[in-house]
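Here you go, one structure.
Removed: one protein chain of the complex. Kept in place: all other protein chains.
Chains here go by letter, A and B, matching the order in which they are written, and residues are numbered from 1 within each.
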Amino acid sequence: MSSEKIQGKIIKIAGPVVDVRFPQGKEPHVNALVTTDDGLCHMEVSQVGAGVVRCVALEATEGLSCDVGVWTTGEGIRVPVGDELLGRVVDVLGRPIDGMGEICARTHMDIHRPAPDLRVQKPATEIFETGVKVIDLLVPYPKGGKIGLFGGAGVGKTVLIMELIHNVARAHGGNSVFTGVGERSREGTELIADMRASGVIEKAILAFGQMNEPSGSRMRVALTGLTMAEYLRDVQHKDVLLFIDNIYRYVQAGNEVSTLLGRLPSAAGYQPTLANELGDLEERIASTDKGSITSVQAVYVPADDLTDPAPASIFSHLDATTVLSREIAEMGIYPAVDPLASASSLLEKEYVGETHYRVAMQVQETIQRYNDLKDIIAILGMDELSKEDKLIVRRARKLQRFMSQPLFVAKAFTGEEGRFVPVEKTVESFRRIVDGEVDDLPEAAFFMAGDIDDVIEKAKTL
Amino acid sequence: MATEMSAFLRKKIESFSVKPVVYDYGTVSRVGDGVARVVGLPGRRYGELLQFEGGAFGMAIDLEEDGAGAVLLNTGNAVSVGSRVHGTGHVCDVPVGESLIGRVVDPIGRALDGADIESDTYYPVERPAPDLVSRRAVDTPLMTGMISIDSLVPIGRGQRELIIGDRQTGKTTVALDAILNQKGKDVICIYCAVGQKASTVSAVLDTLRANGAMAYSIVVAATASDSPAMQYLSPYAACAIGEYFMERGRDVLVVYDDLSKHAVAYRAMSLLLRRSPGREAYPGDIFYLHSRLLERAACLSRERGGGTLTALPIIETKGGNISAYIPTNVISITDGQIYLESELFHNGVRPAVNTGLSVSRVGRAAQPQAMRKVSSSLRIELAQYREMAVFSRFGSDLDASTRKMLESGERLTILLTQGKNELYSLAEQTALLFLFKNGGFDGVSPKQMRLAAAEMLMKLHVMCPDTLEEIDRTGDLSDEAKRALLECIGA
Partner (left out) sequence: MKTAKIVCAPNVSDDAYAYICARFARRFGAEAFERETDAQLLGGFVVLFDGKVYDMSLRTQLSALRADCEKE
């Protein structure tokens, strides 16, 4: 890579997309970082033509004018990595945004890197406990795997991801990286405050490109966070937790600049490069013989439509998918996990054991059967059901309520202290419901409870 | 005086030096559909406000090698091919400051109600949102005066709470009532109209004036007859005007009425600029359009002066479908939503808040102690009532306890309704809910409930004004106050 700095000149601006003219033959390469004269606006080269390169700005372009000089930096976007980052909050370029002074990292890495070789990748078969009942029972999360939390607007994705950080990051004890992509700034502020209060931040790195920032920043910050996690995995041989909230915003940011870059739109107006962009990111999140990255990714589902090209493409990359449903949220059940639409590759006898598997299957069957019966109930009423069906309905309603759980991070909202339920307890509790051991307890007792002992206690007060 | 004046003028004239005024200009080469192509204009800047010969304004939105594409802020045919254009040297901005209070302006700060706005401070309409460390958690309530909202979907200062519902469900009324309730609470209110009928805007103005709310309010209006670009700018301008006060430690409430029309105006503008359409023909950056606006609402840290900007954006749904593209986009930006339903509205439940679907993601933490004490079980009670009501429709024989619960639920639903512009103070709300919980309305038939509530309030104001005053002052419901309230109903 040549370190010679070349000057070019802005000739065209359309939103975040800027055309710069460079001397012919001296154009910077794709993914190179260039900056304006005053150093205030950074841009990443996206397309290179003879003498003219098309860039995506990482900062706002308002007030920028044609003829402004632009300099090449001789390299791509490089971010600091390593121990100096722990406890810090950075932006897409790895600059601190927590007001705690400069970060003097010894090592910097390019955010565009190849995925690990197939030969060194390891499949994920071990389970990690989340303490959230419905997840541990029905969608066991694989250690070193990729986990998706799907949901439309306002069904509780961010709350659930915060709860996982609360439960898992603390128990995990290792390093975690949190990447905020295109989400609310308020949530970022609250997350930082929470992590500081609990001390988790000491072992964590946070990178933010929130929804107020231009598309270039939101499009690249996921890679910034990932690169920091990769360094911990590859160089420090650690098991890392990587949280991405929200991966859909990465695709969306790419979409925002796509047509301005001159690409024709594909299905539903998305960029034609959707699958590649996603592959470039997701394939790098992997577990290798050196260390592992377990990633939890929130996935926004636009217009509640799971068949939208973006969530549909993300689906195929994941080992476990938790789907949050608006219907369940409307019943007041949080976390609003859809027990039938969620799935994990680990929900097999050989991974979770005989009992866990049987209970999980029975829970799903009972709820499925209840859903089938709902139409009949709506038309004919409860009285017309057979005795067995009535029993199924009652158990299913208890199961549904029992899937709700007070969360630690929602305490301010619900007024209830959160509960961490260990897997064995979860399985045992659900087993007692499906086996009919607690048929006599009132439905209301199952709502917002921890394990089954909680329910029994609660029933006494009703 | 006169001599002083002429001396001043003489001095000015003598010291005035004649020098040429030199600036860049360009020429319109094509114009149509609210978009103009300009050639020349060497010093053009992205987002710059351009002035056309004859006084029309435009905004440079595509900079090209030999010129610029501009959207016109004026409608009509003020601009023609060959018209001269010059840059104003600044991006689109608005005057801000105390002098705007009580005024009606358009998105570039021109007065719509008489004399020019006098201000020497201008803010660009597009400004970056406060960063992560400049914010703090929302912790102070913004009371709306509506019992159903303050008890179930409380709003905190610095929060973004969406008001969503079909047409004719009272969205604007809810937003206006929230503004009216800020009287005497030292909150600057800004009502921003986007793409509304001019008659609607003037009705809003009448309401604000009639209730004395213009003393602390500002109206920013781009009506349906304004150009799409003007409508597009309107919310950003309103926000910039609000930010001036927020940055000076004040509390601001901004109502965006409504962002559905804003999205439509932006879609029109984008399509006319030949940017390719995506879902529902909206351009790809439609999310960023609203996210960068609503992110500017914030609760600033103490170091930044502690000011707040609360946003109440409004979205109009079609056929009650909140899962559509723009509604879900905005729901994913805001900190909760107040969902107004036409069925409720037509059944006389007003404000027509659907208590099941309405949530506030931060407000609970910012609820006054008194309200928290009396509203904690309301949500569950209402949810159970709704579920029970559905089941009871199948005509199964209802036992006495179920019937009692249904009646109580019905009474509660009615207690949560309120007439237009009829606002309750914190103490009144707290007292009503507290007494409801403690049997103060038992046995009242649902039909009589509205009347009973009104009578109860009158009784309280006569019998224990001190208690009400104490609740309002402390924001808490002491045991003593509880006793005093119970005494009033003779319990």
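The working rule: a residue touches a chain if its C-beta (ideal position, glycine included) is under 8 Å from a C-beta of that chain, and two chains touch if they have at least 3 such contacts.
Computed from a predicted model, the values in this text were never measured in an experiment.
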Chains on display which the left-out chain touches in the complete complex: B
Sole residue of B:20, B:76 or B:184 that reaches the chain not shown, by the stated touch rule: B:20
Contact footprint on chain B, counting only the chain that is left out: 8-9, 12-13, 16, 18, 20-26, 40-42, 84, 86
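One rule holds in what follows: only the chains that are shown with their structure count from here on.
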Residues of chain B defined as touching chain A within the complex: 42-48, 61-65, 91, 124, 126, 128-133, 135-138, 275-279, 283-285, 287-288, 291-292, 295-296, 298-299, 323-325, 327-329, 331-333, 335-337, 356-357, 359, 361-362, 364-365, 376, 379-380, 383, 391, 394-396
Of chain A, residues touching chain B in the complex: 10-15, 60-67, 89, 97-99, 152-154, 182, 184-186, 188-190, 192-193, 208, 210-212, 214-215, 252, 255-260, 264-265, 268-270, 300, 302-305, 326, 330-332, 381-383, 412-413, 415
